[in-house]
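Questions regarding the structure given below will be posed in turn.
After this line comes chain A, so read on.
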Amino acid sequence: MKILETRKITKSFGALTAVNGVSLAIEAGSLHSIIGPNGAGKTTLFNLLTGTFPPTSGSIIFDQKEITGTPANRIAHLGLARSYQRTTVFPAFSLFDNAWVAAFATGKSWNGLMWKPSGGFPEASERARQALHDVGLEGKSTQLAREISHGEQRQLELAIALAAAPRVLLLDEPAAGLSPDETRKMVALVRALKGRYTIVLIEHKMDIIMSVSDRISVMHFGSLIAEGTPGEIQKNPEVRRAYLGGVAA
Partner candidate 1 sequence: MSFVAAQILNGIATGMLYALMGLGLSLITGILNIPNFAHGALFAVGAYLLATVAVAIGNFWIALLVAPLGVALLGLAIEYVGIRRLYAAGHDYQLLFTFGLALIISESIILIWGPIGSSYLPPEVLRGGADLGFTMYPKYRLFVMLAAGLLVFATWLFLEKTRYGAIMRAGIENKEMVSLLGIDIKMLFTVAFALGAYLAGIAGALIAPIRGLNPSMGVDMLGIAFVVVALGGLGNLLGAIAAGLIIGVAQALVAAYWTEASTVVIYAVMAVVLLVRPQGLFGIR
Partner candidate 2 sequence: MKRPFILIMVAIFLLPLAVRPAIASEIWIFAIFGLGLNLLLGYTGLLSFGQSTFFGSAAYVAGWLMKIHGVNAFLALGIGVGVGAASAAVVGYLCVQRSGLYFIMLTFALNQLFYFTAYQWTSVTGGEDGMPGVPRPALLGIDFKDPLIYYAFVSLLFLFCLWLMKRIVESPLGKILQAIRENEVRAEAVGYNVPRFKLLAFVIGGAFSGLAGVLYAMLFGIVPLEAISFVFSGNVVFATLIGGSGSLYGPVIGSFVFIWLSESMSTVWARWPLLLGMAFVIVVLFLRGGVVEAWHKLSLKFFLRK
């Protein structure tokens, strides 16, 4: 079953077409990677999927419902959560509060929004704890986000997305700026999440992509140039020319 689908979506910023007629179908429960050289339009595609801005044309379908043009704050409630390539957390908050704010947003009820102590929402608190546990940060939940290491901030980035209890996770280069050791930990983390969530992954590091993905889509200059299993993509001559060739050289 397809859970997330785009039909010929295009996004232009003035003369620049960042995403050009991309049609993509994500199978429920799969890990689907999107690769491509810098500036290929991958992050713009994520911004379209999560409602940061509406597409210039084309449509987005989530769970058989058209969601094109739905604003970002509504998308989160539908069950799509994202992480950011550049760490986007709440710096002065404790790690727990970082996750809690995301958990509360998509919680069952906002009753008592203005007068109940924020500790009085066991469901949100439990989800926040679970999210921190899933990324391995449960031991640091009272520390402030601005005081932890870059690697830990990348984990927190993921925890905030998980706390929303999403059905689809959009991960934008979760290993950006990580050391080899931290990268290994992050890969293990993504692998552990595989199966529990439908995951759409943007990544640059080819070894990660090839080892974790079920399917791979390749973007180049805003367009989709190939799609297939890791094995098929490795053999695809056009991909080698556009992308892998550049790495090999």
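By our rule, a residue touches a chain if its C-beta (ideal position, glycine included) is under 8 Å from a C-beta of that chain, and two chains touch if they have at least 3 such contacts; residues count from 1.
On how the list was made: all candidates are chains of the complex that A comes from, given by their letters.
All values derive from a computational prediction rather than experimental measurement.
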Q. Given that every candidate in 1 or 2 is part of this complex, which one actually touches chain A?
A. 2
Q: Give every residue of chain A touching candidate 2 within the complex, in rising order.
A: 50, 52, 71-74, 76-77, 81-82, 84, 88-93, 97, 100-102, 104-106, 110, 112-118, 121, 160, 163-164
